[in-house]
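Of the protein chains in this complex, one is absent; all others appear in place.
Letters A and B name the chains as they come in the text, with residue numbers starting at 1 for each one.
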Amino acid sequence: MRAAVFAAFTLSLAAPAAMAQPGVDVDTGKLSSVAPALERYTRDDLLGREWQDDALSKRDRSLVTVAALIARNQGEDLPNYIRVALDNGVSPAAISETITHLAFYAGWQNAMTAVDAAAAVYEQRGISRDELPAAAPQEMLPLDKEAEAERQAYVQKRYGDVSQGVVDNTEELLFRDLWLRPALEPRERSLVTVSALIAAGHVEQIPFHLNRAMDNGLTKDEASAMLSHLAFYAGWPNVFSALPVARDVFESRKGE
Amino acid sequence: MRAAVFAAFTLSLAAPAAMAQPGVDVDTGKLSSVAPALERYTRDDLLGREWQDDALSKRDRSLVTVAALIARNQGEDLPNYIRVALDNGVSPAAISETITHLAFYAGWQNAMTAVDAAAAVYEQRGISRDELPAAAPQEMLPLDKEAEAERQAYVQKRYGDVSQGVVDNTEELLFRDLWLRPALEPRERSLVTVSALIAAGHVEQIPFHLNRAMDNGLTKDEASAMLSHLAFYAGWPNVFSALPVARDVFESRKGE
Partner (left out) sequence: MRAAVFAAFTLSLAAPAAMAQPGVDVDTGKLSSVAPALERYTRDDLLGREWQDDALSKRDRSLVTVAALIARNQGEDLPNYIRVALDNGVSPAAISETITHLAFYAGWQNAMTAVDAAAAVYEQRGISRDELPAAAPQEMLPLDKEAEAERQAYVQKRYGDVSQGVVDNTEELLFRDLWLRPALEPRERSLVTVSALIAAGHVEQIPFHLNRAMDNGLTKDEASAMLSHLAFYAGWPNVFSALPVARDVFESRKGE
């Protein structure tokens, strides 16, 4: 971890009391040697306030952050945030599944960067292969056949003549395989998908996946908190581009 | 190469038989220690199926992949994919020219990342400077004066008062110099341009360059296969943003 102060700060995300314990090295050297104000914003506003706001659980915040870093291919900080995620109750299986999922939604090499980051943490913590999801699980989640048939018909009609390969892979690999893998709850799979889309500026795909996330159990309040959290990790502009789209989704679901 | 299993897999892209030969080290360690499912998708679906689909030649797939990685500044995996490209028949000159070309279309520092990656491979393979294109070739490709005059007039009218510098550089450096360099076929120059645009989410510029690519000889079936290939390397969202744009281009050219 390059910015030692940040590592020390983030340790406290999972175990706030640790800050007061002897042996926890709070090295604020590098960050304060360059930008004392950024150290203040990091400590007070990002880690001290945003992460502590219980509108979104620390476990969800960890998934959102890991997804944003994978989507933005920021491998240097990933090991630290994967450690925080494990400490916040995200299982090694769920992290593995998030990486696999985002290979499709953030690009294959972004996932390879995350594999490197996770491999270092898993080795360090002695996480063994039998804690990981099977390559091909025997039991998959049930498919909502009607919804998938409708989605596929829509995509086939619009894009079948543009790239049948994309249309077929989307059905076979994504919606009849990846999304049905049981090692990640559908709500969490949606949470990391939407986070990755916002973090990488993929505004067009937010409506489908934010609706799906809410169908899968993400509440409006949680989605609002996710946007606030992502502003720090994805930058304000990505979140401001997502706000009007999220507003339309929220309004379309009113009265549900 | 960080993910050894991937290096071993990709070796087989150029020489399928190599997998069965003694001496080829298939180290599936790191990837399977984190995400066995991602290993399966990589082996079966990306390398085993998508790369083997002859709707797009392996040579083209290599150019598309290298362009996508440069556009996304993913230098860690570039050396391996440059090696695969060389094995698939892309000349060192064509790789150099792709890097130079994408300095303009993906940003200067992305090209510098690619220079680092290629320098390591060229040194390893003993590729010498006399195999590379001249800085200023004596003979350039012929300019389509009418088309260029039309393009320049359009851009001058729309943007001359916004930034004459951009308009002038676009004419002098890009369309009267870079695009006329003979070391890359116009079809390939277009292929790496369109791939880079899709991989970086530059939807607005796709119509002009996809039309140009097809004028330069890229078929609709090849463009469709390029989209399917890019879904893996650029992520599904970038390709889904490109699909409606590609559809409009394909429809506008019907009956040609």
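The criterion applied here is as follows: a residue touches a chain if its C-beta (ideal position, glycine included) is under 8 Å from a C-beta of that chain, and two chains touch if they have at least 3 such contacts.
These figures come from a predicted structure and were not determined experimentally.
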(request) For the chain that's not shown, point to the residue among A:124, A:228 or A:252 touching it. (result) A:228
(request) Decide which residue listed in A:36, A:137 or A:217 touches the omitted chain of the complex. (result) A:36
(request) Consider the whole complex, including the chain that is not shown, and state which of A:76, A:150 or A:172 touches that chain. (result) A:76
(request) Return the single residue from B:33, B:96 or B:195 that touches the missing chain. (result) B:96
(message) To test your reading of the contact rule: which positions on chain B touch the chain that is missing from view?
(response) 73, 96-97, 99-100, 103-113, 115-116, 118-119, 122-123, 129, 132-136, 158-159, 161-166, 169-170, 173-174, 181, 197, 200-202, 204-205
(message) To test your reading of the contact rule: which positions on chain A touch the chain that is missing from view?
(response) 2-3, 6, 30-42, 45-46, 50, 53, 55, 68-69, 72-74, 76-77, 199, 201, 224-225, 227-228, 231-241, 243-244, 246-247, 250
